[in-house]
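All protein chains of the complex are present and in place, except for one that has been dropped.
Labels A, B and C are assigned to the chains in the order they are written; within every chain, residues are numbered from 1.
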């Protein structure tokens, strides 16, 4: 199978951290991105193998024969134009510094550069931040809000999966002052890829399948990220109650967001404000009144589907917001940010139709 | 396989409505209830068949050869001591009246006798109530709250699945005045048996599997039932925001309930009050602090597992409450109520261990 | 999001039968096919609606606003260059005749033109064949075997999902005379999309989830299709034992095929013959010795992954062959055939990476 030729030489990309689900997803997406070429894939655990040794899904594709190497900043800097960091928080900050200082553009999928305040980082992540000087350089890469800044960035902090669904869901309501900034409750449900690809008993099939559970009620690390970004939108500090749950599905996050209206508003007015806010953002789909989102309609894509429900009995605006946590909430968004940083159309390689059913 | 003999003749039970999931579950439970004997099973659609023709799981059991008959009040009254109604709301009220007037004890699994106010019923169920004279006779059969009344009842309105999880979760907090009675948000997630066993495209495997969605945000029919019962506990009318979601699992409801504390309370104090409130209610398991419930730990049982989380950042008490919607939330609870009505120990036939995994 | 412009005007395609899973899948694939434009979508049940009314996954895409119309041969012939028939067998043959006689190229996804012998059709499908005169015109559209014939065809009988996995799995072994032509046992397992999108109790989520069952042992309608095509390859009539099972997954067929070697052969020799047979067929991936296929590696794609196992203890060659039943086994293959019929590269719009996980 030949792939559509592009005139310009493709951008050379490196993936640091191949063995997790975000690394896997980036490989899937880069198989279909014809202005970018994956030239380096690193993993300490799997170095020396071919990519199709560990991922049979790449056999026979343009990346199947790629050698997995040890992560090496010199080599990556020499071989690549841009690097994606799909390694755990803590590990990412050092690698980011080494690559960035060698002139590489960096998209960090970890949490290491998302929080502006290193004290908050240390408090929630239980580890010191060793690259605080870079915090000011990092752009929070949510394309609908920060595309301009991202175009000029050399370091992008790729947003967390939960925050992506929540910030997009609340942006118009907070921006327009429709809702009380405090008292917001977020009940979020995520697929199991969110728990990562490390061997662990609680993530075994038989522990997750045909079950459902809450975890991290009130204590999840995405809380300060959500609060930082929502506070910026609202123009004043706010606190949220953020509460994640684990779904027996592979992909997807659905966040049900409970807010209180500042003043009475009709459902039509709310709908119009949201549709207007996202009129030129094709990845955000405000569903028609009466529809509610389902994970499968965003599976494998960049879409954020959302619905607005005004409940006159309780004076609430309830927002249901839904994304694919791996694509929109991680690797796809990373690729969109890379596109922006490289001067490509943001949707290059990301015009993806949902895998339904 | 012989079953343990009991000295007294077993109670004779009839099941009206065999083809739904609650009927199926009642049959499962009655296979293990040795003081009760299922002697009639009715279904208009399947009359004339044997039970094991439509349910291979009953083949070779004591009920496999039972004949499915047309529902006939005379016949049921003559043959049975108690009847379980597992037919849709609307249909149940007439059948209940016919059986009750013939002296049968009746446990109605539908919504027809749950709401005290027939106007509220008509508003939420879009159909008139034709047996309003019986509303006063019906006991709301939640054993932890109303066992005494149920012992003397001849008509029990079996609680809805969502309300069971919510009322048990909120009972101590409201009773003790720990929380503001208004502003409560309930984010509930149910397995697909909750949608019933009617052929419909949205309930097909490929529409539900590997997906997740919200439905009935702010508009679900269990809302007035929840409000009625919580108001009675709080001693004043209250309004809740109740919001259901559909899980890709067979069984189980997990309700995450967001409340606001009246006064600051420590997690230990909250825990103690709950443990005390349910000290002699073995089916309610207040999990140790730090644990959170999972559906699988209640699968197939009468347990209601719950956890209490005090979030000092937002002054909230978050309650996570979890049941098996078919067993505790429907047929098992119906059987517990029947046990009470018949003078049997409430847990007869219901000492069930969870099917884990 | 703009889609890559193509210089030539895109081919105009019509989809007859929008509401089933194969129709849904064709829409998904055509969203990413930029040399073809879906201009008509028909459904008797949903005529008058927009496509995104029934399929929220198409909202905001280039097809979301498409009007669903009643099937009308005149209108389809005037508006389209090619038509895909995604209607049940029996219904397809008449529509095919009407469209074909009006000069439309037709890809029929049903079974109506797959069997050369109308008596065999009638025996297995329990309905008469009313268009026997067209049987000789139809090409059996398996691209690896019949691409040349398909390029010149105006009517393509799109292969069944099971036969696709089986024929590709057995082709080299039968062609090269490696195995006994008789005594072949095929144990096939399919995802639930194979059962279609009609409302029915046995296809409900709670009937399929967390379960597994055999169905149609020895009696499935794909049997004569498999036998016809394998007989053609072997050069003599043969009989197979074909036995399908229902998996609790959305997509995918895995066929485990048990054969007896004519003569002793080493695993390496078998492997080499298969790799050679499919050397220039990029959609068939012969896995390295020791690997076994998994459904997820072909999810959403055109790949047929297969493994060869020589069991010296039993003198058997066991072939495990695996496809996505909806994409490779139905709509993707239909699109490949359309590409061939229209003079496009066969993989146009079909360079798809598996959705893993």
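We adopt the following convention: contacts are C-beta pairs under 8 Å (C-beta built on N, C-alpha and C of every residue); 3 or more make two chains touch, one makes a residue touch a chain.
Being a predicted model, the structure only gives us computed values, none of them experimental.
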Sole contact to the chain not displayed, among C:143, C:293, C:329 or C:349: C:293
Hidden partner chain, residues of chain B it touches: 1-4, 21, 24, 28-29, 31-32, 55-57, 59-61, 193, 209-210, 250-251, 282-283, 285, 287, 291, 293-294, 296-297, 299-300, 303, 305, 345, 347, 350-357
By the contact definition given up top, give the residues of chain C that touch the hidden chain. 183, 185, 187, 189, 206-207, 209-215, 217-218, 239-241, 243, 245, 247-250, 252, 254, 256, 258, 292-296, 299, 307, 309, 311, 313-314, 316, 318, 320, 357
Absent-chain interface as seen on chain A, which is shown: 21, 191-193, 197-201, 203-210, 248-250
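As a working rule, only the chains that are shown with their structure count from here on.
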Dominant chain pairing [most C-beta pairs in contact]: A-B
Expressed in ° and rounded to a multiple of 5, what is the rotation angle of the C-alpha superposition of chain A on chain B? 180
Would you kindly tell me how far, in whole Å, the mean C-alpha position of chain C lies from that of chain A? 35
Hey, how far is the Cα centre of chain B from the one of chain C, in Å? 45
Contacts with 2+ other chains: residues of chain C: 21, 193, 209-210, 250
